[in-house]
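Structure, as structure tokens:
Note that one protein chain of the assembly has been removed; the remaining protein chains are unaltered in position.
Each chain gets a letter, A, B and C, in the order it is written, and its residues are counted from 1.
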Amino acid sequence: MRGFKPGPPRSEDPMANPSRLHVPKTPARPGEAPDFGYLKLSAAGKVARPDTGAPALETRFLSEELVRVLDEGHRAVGPWHPHLDAQELQVGLRHMLLTRVFDDRMQRIQRSGKISFYMRSLGEEAVSVAMAMALRPADMLFPSYRNQGLYVVRGRPLLDLMCQLLSNTRDMCKGRQLPVMYQWAEGRIFSISGNLATQFPQAVGWAMASAIKGEDDIAVSWLGEGSSAEADFHHAMLFASVYKAPVILNVVNNQWAISTFQGHAGGERQSFAARGPGFGIAGVRVDGNDFLAVHAVTQWAAERARTGRGPTLIEHVTYRAAAHSTSDDPARYRPKDDYDRWPLGDPVERLKQHLISLGEWSDERHAALVAELEAHVAKSWKEAVTHGTLTDGPRLDPGLMFEDVFKEMPPHLRRQEAEMRAGLAEK
Amino acid sequence: MRGFKPGPPRSEDPMANPSRLHVPKTPARPGEAPDFGYLKLSAAGKVARPDTGAPALETRFLSEELVRVLDEGHRAVGPWHPHLDAQELQVGLRHMLLTRVFDDRMQRIQRSGKISFYMRSLGEEAVSVAMAMALRPADMLFPSYRNQGLYVVRGRPLLDLMCQLLSNTRDMCKGRQLPVMYQWAEGRIFSISGNLATQFPQAVGWAMASAIKGEDDIAVSWLGEGSSAEADFHHAMLFASVYKAPVILNVVNNQWAISTFQGHAGGERQSFAARGPGFGIAGVRVDGNDFLAVHAVTQWAAERARTGRGPTLIEHVTYRAAAHSTSDDPARYRPKDDYDRWPLGDPVERLKQHLISLGEWSDERHAALVAELEAHVAKSWKEAVTHGTLTDGPRLDPGLMFEDVFKEMPPHLRRQEAEMRAGLAEK
Amino acid sequence: MAQMNMINALNSAMDIMLGRDPSVVVLGEDVGYFGGVFRCTEGLQRKYGSHRVLDTPIAEGGILAAAIGMSVNGLRPVAEIQFADYIYPAYDQIVSELARIRYRSAGEFSTPVTVRTPCGGGIRGGQTHSQSPEALFAHVAGLKVVMPSNPYDAKGLLIAAIEDDDPVIYFEPKRIYNGPFDGDPHKPAVPWSTHPKGEVPDGHYTVPIGQCEIVRAGSDLTIVTYGTMVHVSEAAARGLGLDAEIIDVRTMVPLDTDTICESVARTGRCVIVHEATRFAGFGAELSATVQEQCFWNLRAPILRVAGWDTPYPHAFEWEYFPGQARVASALKAVMEAA
Partner (left out) sequence: MAQMNMINALNSAMDIMLGRDPSVVVLGEDVGYFGGVFRCTEGLQRKYGSHRVLDTPIAEGGILAAAIGMSVNGLRPVAEIQFADYIYPAYDQIVSELARIRYRSAGEFSTPVTVRTPCGGGIRGGQTHSQSPEALFAHVAGLKVVMPSNPYDAKGLLIAAIEDDDPVIYFEPKRIYNGPFDGDPHKPAVPWSTHPKGEVPDGHYTVPIGQCEIVRAGSDLTIVTYGTMVHVSEAAARGLGLDAEIIDVRTMVPLDTDTICESVARTGRCVIVHEATRFAGFGAELSATVQEQCFWNLRAPILRVAGWDTPYPHAFEWEYFPGQARVASALKAVMEAA
């Protein structure tokens, strides 16, 4: 056996003995029946709500239970019931639906080639929408690429998002970013990075600055359970713990990282929320498809952060109902009917039924709302394409490619821009 | 205020409001009285010893208590009592003493300029010596720069270590490494890196290979509590957890990282051992100055690893009694008499008193042993310097600098070596 | 012999090495059950088991550290980094550890790890799926760095890398996974089956690390290039009707300077072409070396054609990519120089 260094190998053939390596199990692959037996659930209303002033370590149980408010009968129960008025719930439903309708339309449009790439948040709408609604407008958000609901709640016109997807003349990113890599300084939403997890410790640094300046604003960041494997997760947890930064760190456990099951990110042996207590900070595991639970947990964590109780790590247990992206085909690695069997249901459907059970909503109003939102999306799209698409229509000036590398363009980039323009002129 | 981007700052002067940032407290600085009130201690013998087959999460209490065997009266008590025979204890004492005598001599010699740099393990000898004695010779060790006791236990001649410190003609590192950056393939001790913490996840990879090959050997690695802040710590914990690697990961919490107190590494809010349960792996907090406790905990963790129960994270609570290195002066940042007040005493003194209380040792024998070891060290040094020192005597061929960059020397390095030799010739 | 694209060729190399050498293991994100986002490891886990073809957590630094530890324990890991743009989290383990362990341990330990990673643009990947960071590794003593430009070299170089006792950073120009690309995105895609280098032996063979290949002999000037740009450069020279000698570097470290300088000494003219950003890119080393060794033979300044010194912009892919027109104008300039 080549390359062996420290002492002779135990056997000439390293594979002579059967491997003892533990390989995390993936519950179901294509052709197998979906199996969610691994999920540790708590009944709605059953998990206590500690005072927001409670020391982090006294809240440890929150990191292993599952905070839920909506029960099987779609009633809101238990200590975490946020008691939002019906109108606020209707707004939440509207935001989630708009996110979904928008996602759905963009997904279909991508196939037409007018945009190069898209990523949906189907099934995870409550994570972004309920949280954004529970936060203050001045709180700074550091999202991943699957938090479009934040933009919807904070009111960024769909037109602007669409123009980014199209990299057209109204693209907020000036043509530099892949679709969905939005940013919005005025709306206090940070630029999305293609490099997973980097935003997590940046959010902690932002929160440290907020504390240094004695300001009330907190920072909130999201990443997927797969991304929690990156070093950035550790740095975020550590700095948040050491400096008690006013930040909420969210692990969106949608069970999958492209083709890789969450057990490969460490979810097989322990919850992701449990990493919080490991650092002496609060960790909460919440039903990510329960709008009310997510809202309540966010309020709890935000109040702790704002009152100097330090950071909270929230694990949102949810499911990536759609493909990872338009470049992905989940049929290759998981059962087709997985999502239908997902024990925590669908966030939109659950909030809808809750509102109906309150007598504040109906199938008719729902259908009407869907129709209205679809019309709105269609209308926005019509306008967006007038500003150009990847394939035709007006285009941004390619010279923009040389701007914003630095605040002022240095000589070598000016030379390169001139060379580029000369080349275009020749054509 | 310059550089501010997302929306206007709350106040023109960011320092108008008092800072709310939490800054970890350092208990005592020069001129102040040592204060170890922050230390959470358990009485000797009081912490239960779970069966080695116990599920990791049922052992969580071990990560917040403190496993101790030697009580105030130097008696060995409680369920962790390893019941080693007197001879083994005497060997342990000898190894710790030799380590200390060696360290002490090298430290003094560095001042003479014959070696460029040195790092002592004063006060931490039990961590390396007791662990190495509790492990098997074939287990692979991935040390930091403060584990010289491992070399002593595994029997590397001091002469070899001294020649490395001298970068002389017998230098095991061929003149390439700073003093103390030893390696010993045959002794199964990995090369020490100047870059903190990198060895931690490497040890996990080594252990994964051992499992893949179906071999019994486990890997063991050490780093300081300060180094646990590095990404490598996270990667080690994660991969160890995901693949249940047969590895023991040790955080040597000697309270200081150069001038920085362990609170800045996350020790203020939670133990380091508690990070284990956060990943679903066993975490144990042990009195690192208690030879018997360290030995017992190592046996426990090694048996778990060897029997497929997976990794263990061990936090050794100890104290860096000496300066960080010969380049450091602790009087600048901590009270001079700190170590005298350290609640967990000195590992050598405690084992010595225990042996005396067993009637297996005496001050006379101790004094004789010290004298013998000092003579041994002095003799080894005499021989070592005959092979050259940094400042005079025989030297290694500088051409060695071009070897081992690659297995075979490529043309550009052959050219550079020739150029170097031509330059030397001119002189 | 079989027709293979680069993906087939890479897959075949790993398949053969997993079969021949029980110490070879493959690890990376999505490489196991799924077979990799570019399908390069398709079928390998089914064939060799989940203990030799491992799906890993999304932690490039952890993947490299684990691979290093495995290699110290006698295995030969082949680690995939899903995109070269995501190799930076592993940079410390590569630069401070992988590259130096043999050296600092005086040869007592070595780390025969191969790191495979797709690089380069032209696939609408935007700034984080298009980078060519080879220079950031070529500067680090202790790493071998290679980049193939066709299926035949891809398989032979990968087998050589896996068998090499030194660490090898193996860059895969993803734009040419499925076929050669001459720089014109509007032409219909050409499959490798139309290219002689798409003919690949089924069995074991190696392409030696450390040797350039003269892919076209010529006398007008020398074009030194690698990866996707080999094909763009060929097309550009053809377009100008130049009798260019085209050298595919293939291995950046150790660099085959003899082949390159012998050629430039003959032609007296040299253009260097790569996709990576220009400033302090690998082309600078090529230019400096050629200048030092061929100064008295040079009849024109050595010119570099490279990516602009900006991140790779999504919407301006074809204004950014150093296509035929940019290569051609450098070729003209070098030929016209008195």
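We take it that a residue touches a chain if its C-beta (ideal position, glycine included) is under 8 Å from a C-beta of that chain, and two chains touch if they have at least 3 such contacts.
This is a predicted model, so every value here is computed, not measured.
Asks: Omitted chain: which shown chains does it touch?
Replies: The chain that is not shown is in contact with A, B, C.
Asks: May I ask which residue of C:3, C:96 or C:219 touches the chain that does not appear here?
Replies: C:96
Asks: Which one touches the absent chain: B:227, B:289 or B:380?
Replies: Spelled out, the listed residue whose C-beta touches the missing chain is B:227.
Asks: So which of A:201, A:263 or A:398 would be touching the chain we can't see?
Replies: Answer from the full complex: A:201 touches the omitted chain.
Asks: Out of C:214, C:240 or C:284, which is the one that touches the chain we can't see?
Replies: C:284
Asks: Tell me which stretches of chain C touch the chain missing from the display.
Replies: Output for chain C: 85, 88-89, 91-92, 95-96, 100, 103-104, 127-128, 135-136, 138-139, 141-142, 252-253, 255, 277, 279-285, 287-289, 291-292, 295-296, 298, 300-304, 309-311.
Asks: Please output the residues of chain B touching the missing chain, sorted low to high.
Replies: Counting over the whole complex, chain B touches the hidden chain at residues 1-6, 9, 13-15, 19, 21, 23, 26, 29, 116-117, 167, 171, 173, 175-178, 181, 193-196, 226-227, 229-231, 257-260, 264-266, 327, 332-333, 390, 395-396, 398, 400-402, 405, 412-413, 416, 420, 423-424, 426-427.
Asks: Identify the residues of chain A touching the omitted chain, counting contacts across the whole complex.
Replies: With respect to the unshown chain, the touching residues of chain A are 140, 172-174, 176-177, 181, 183-185, 190-191, 193-195, 198, 200-210, 212-213, 219, 231-232, 234-236, 238-239, 242, 403-407, 410-412.
The definition used in the following text is that only the chains that are shown with their structure count from here on.
Asks: Quick one: report the Å distance separating chain A from chain B, using the average Cα coordinate of each chain.
Replies: Distance between chain centres, rounded to whole Å: 40 Å.
Asks: Could you please state the distance in Å, as a whole number, between where the Cα atoms of chain A are centred and where those of chain C are centred?
Replies: Chain centroid spacing, chain A to chain C, equals 34 Å.
Asks: Residues touching two or more other chains, restricted to chain C: which are they?
Replies: 51-52, 56-57, 59, 61-62, 72-75, 89, 108-110, 165, in rising order.
Asks: Could you check chain A for residues that touch two or more other chains and list them?
Replies: 5-6, 9, 14-15, 19, 21, 23, 229, 231, 264-266
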